[in-house]
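Right, I'll just put the structure down here and ask away after.
Removed: one protein chain of the complex. Kept in place: all other protein chains.
For chain A:
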Amino acid sequence: MACAHFFHQQYGRNALRPYQQIMSPNLNNVIRQAEQVILGKPLQIRFALACLLARGHLLIEDLPGVGKTTLAHVLARTLGLQFQRIQFTSDLLPADILGVSVFQRPSTDARAGEFKFHPGPIFAQMILADEINRATPKAQSALLEAMEEQQVTIEGTTRPLPSPFFVIATQNPAYQIGTFALPESQLDRFLMRIQMGYPDAHAERGLLSGVDRRKIVAQLSPQMESSELLALQKRAREIFVSPALLDYVQAILRYTREAARYTHGLSPRAGLALLSCARAWALLDSRDAVTPEDVQAVVPGVVSHRLQATGEFSRQNSAVLVRELIEAVAIP
């Protein structure tokens, strides 16, 4: 796990400028509660939260059964968000996601013959789009467009989606049978892509010996109102970014464009994504300004699905690719 290297330096460090009005105690509780359920994955929890605070969407790529769904469940419960799960299958249609208008029979209503809209599962604050790459591109793009616009237009009527709106999509590794790989342009809609990874021995022991996770999740109590989450999102946007740090982010972008090992460099949108994630990361660390370490911490999540290595490097693990990127760019 490439991220672990950064994690160990990041986690538990004395805060640079701790001040409690930024880090709400409730957010601490959220983290603590999630860590009690999802054992041995504190970094993934933080990534997910950072993504949420940066108002982006999260893509989790890993094998089935490593806790992707549980993570989504736990976050939804602890944050007190309405939760919907959409299981993507090859025969899933856009209407199954967005909802349909159904003709009402005259007898049941005072007015005769009228269509009534039945909202689909997308109308929730937190969506778990499970195995997104098993559906056809048509169904995928219905979800992705809703993510992008935070509203859906059905039969000429535009309907806003609730706020906060957070999508956690999971996908199976591309080499598995029966998958429609998401094109790069749609991967770009996800702010972060992370991998869960197998739990370490100690955590796994805890899982095997413990109570059924589903029961625990059902018993979790919300630690936060959704209004508080919105306020935290706003605060994350206000975290200070110094000119020196912007220089660093630009240096990273420039490097990906100039180095020969990538098929194409990072876009300005990727740069913005890097900044907003780093801001959220600094907020999670109770700091009011972003440091290069924050950027380095979120680079694996933000960059790995946006960057492709050329020929000779393409077989490298994306984690290695990202580490090389970080090590190649000097902090100005």
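Some notes on this structure:
Here is the rule we use: contacts are C-beta pairs under 8 Å (C-beta built on N, C-alpha and C of every residue); 3 or more make two chains touch, one makes a residue touch a chain; residues count from 1.
One rule holds in what follows: contacts and distances are computed from a predicted model.
The listed options are "Branched-chain amino acid transport system permease protein", "Transglutaminase domain protein", "Peptidoglycan glycosyltransferase MrdB" or "GntR family transcriptional regulator", and the UniProt record of the chain not shown names that protein "Transglutaminase domain protein". Between the chain not shown and the residues A:M196, A:V290 or A:L321, the one that touches is A:V290. Chain A residues in contact with the hidden partner, per the touch definition given at the top, are 9, 13-14, 16-17, 240-245, 288-293, 296, 326-331.
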